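For this view, one protein chain was removed and the others were kept in their places.
On to chain A.
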Amino acid sequence: MSKDERFPPLRYGPAERHMAESLVELERQMLSGEQAEDCDCKEGMFNSVTRRNLLAGGLAVGGSALAGGRAVAEAPPGAHEYYVQPDPTKEQGRTILNDGGYGSRSQFESEVRWRYPTASLDSSWSMTPLASGHGIITPSGLHFERHHAGIPNIDPLQHELILHGMVDEPLRFTMDDLKRLPAVSRIHFIECSGNTLTEWADPTLKTVQGTHGLTSTSEWTGVRLSTLLEMAGVQDNAAWILAEGADAAVMTRSVPIDKAMDDAILAYAQNGEAIRPEQGYPLRLLLPGFEGNTHIKWLRRLEVSDKPFMTREETSKYTDLMPDGSARQFSMEMEAKSVITFPSGAMKLPRPGFYEITGLAWSGQGKITKVEVSADGGNTWHEAALDGPILPKCHTRFRLPWAWTGDEVVLQSRAVDETGYVQPTLADLVAVRGLNSVYHLNAIQNWHIAPNGEVTNVHS
C-alpha cells in the first residue's frame, strides 16, 4: 500500500501524515525487535514507550484515535509508567536502557514542588517538599523556584557572559570558555528571603513545604567570580557589581565587590550535571549565604561600579519595612534558621510510640554548631545530633530520638551558628521589626501535636 493510499492527502496534512507514517514505522520496528535508529523521529524521544503502551493505545493518529484506546495510567512527574510484576522473582525485569539512558524515579514516588497561588503564572514561586526529604541535598527536580518572568529556554551555544565597567579590560566569555577555567564544587543552600513570609502575623500555611519550602541545597560547580575579576583587573574605586539575567525580567541585583571576590561562583552545574533550566541554565551566579534573589539566573552580564545600581529588586522589593516607616536595604545574609521536617504540619502520627524527630538547620554566616529541640513549647531544650557533613552556608540535618506519650505537645527547634547567633523566637523578631517587613523571617517554628496525633502550625 502506498503512502498516499494509507494516509490520503485529502484527509491528512503533511505534518499529520509524517507523524502517522513515523508511528507505523516505529511500531513495525518495535514488534520486529529492530533498533529504532531508522525512525525519522529523534532518537531518545520515545524513552518510555513500551510495547505494552503502544499496543494499549493502538495507532494514535492526531487526537481522535485516543478516544477508542484503553486508558493508560499516568505516571507521576519524573517517573515512567512501567508494568508492575505480580511476583518480580518469577519473571525477568524490564530491560536495561529501556529508559533511553537517563534514569527516572519509581512510579511509586510522587513528591512534587507546589506553587504558591500567586495571581501571575509568570511571576511565581514553587516550594520544595521538605517533609519527605532525606539528608541535606535537594533533588534538582525538587529545588524551589522563583521566577519573575517565566523560565527562558536558552541554547548554551548562543549564550555569552560579558564582564565590564570599572575593570582594566572588559571580557566576553562563551559557555565553553567558562568550562575551561579552573572550577570549584561547593554544597550550599539557597533560601529565598521571602521564605516563611506568610507566617508573620498568624500561622497561615499548614505544611512545612508551605512555611519553609523556599530553601534547597545543591552541589554547585563553576568558576569563582574572583577568577574572572582578576582576569579583567578590578579598578581601585570599584565597590559594587551588577549581575543581570537573560530572562524577560532581565533581572538585576547589585552585589558588594567584597562578596564577589570572596566565595561567589558562576555555576554551570548542579548536583553533578548541567544546572536545570529553572535554576538558571546555562549559568547562574551563586552567592553562598545571600538571599536567593541575588543568585541571578541565566546570567549574561556583570558590570563593576563604584555605587549600587538601585534596581527595582533592591529598592521596591527585597527591602524590609520597619514600624517607623524606614526600610532596611541590602539585607543580604540569611541568618541562622531551622525547622523540624518530621513530624510537621498536616501529618497525623498514627499512635504513641518511638519517632525520630528530624529537620534542617542552616545559616548564611557559616556552619551550624548546635540545634536544640524542645517538646514542651520551649521550656526545656535537648541537643539534637548533627548528622554530617556539617558545611558552611549549607543545610545541616539534625536528628533526635523521641517517644511520644500521646499527650499534647509543641515541638520546636532552635539553631546556633558559628558566629554564636541563636535563632530567635517570632515574638523577638516582631518586637523589633513589626509585621510589615515581609522578608527574612527566621524565627523558631512551632508544631502542635494533639492527642489524636494531628500536627498543626501554631504560634506559641
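Remarks
What we mean here is this: contacts are C-beta pairs under 8 Å (C-beta built on N, C-alpha and C of every residue); 3 or more make two chains touch, one makes a residue touch a chain; residues count from 1.
The rule is short, and it goes like this: contacts and distances are computed from a predicted model.
The chain absent from the displayed complex carries the UniProt protein name "Cytochrome c", chosen from "sulfate adenylyltransferase", "Cytochrome c", "LLM class flavin-dependent oxidoreductase" or "Putative spermidine/putrescine transport system permease protein".
Touching the chain that is not shown, out of A:Pro88, A:Gly103 or A:Gly325: A:Gly325 (per the contact rule at the top).
Residue-wise, the contact with the chain that is not shown comes from A:Thr252, picked out of A:Gln209, A:Thr252 or A:Thr341.
From the set A:Val112, A:Ile137 or A:Leu171, the residue in touch with the chain omitted from the display is A:Leu171, counting the whole complex.
The omitted chain makes contact with chain A at the following residues, 14-15, 18-19, 22-23, 40-49, 53-54, 56-57, 60, 62-63, 66, 69, 72, 74-75, 80-81, 101, 118-120, 122-123, 148-149, 155, 157, 162-164, 169-177, 179-182, 227, 230-231, 242, 244, 248-250, 252, 300-301, 303, 305, 307, 309-312, 315-316, 319, 321-333, 335, 416, 419-424, 428-429, 432-433, 435-436, 440.
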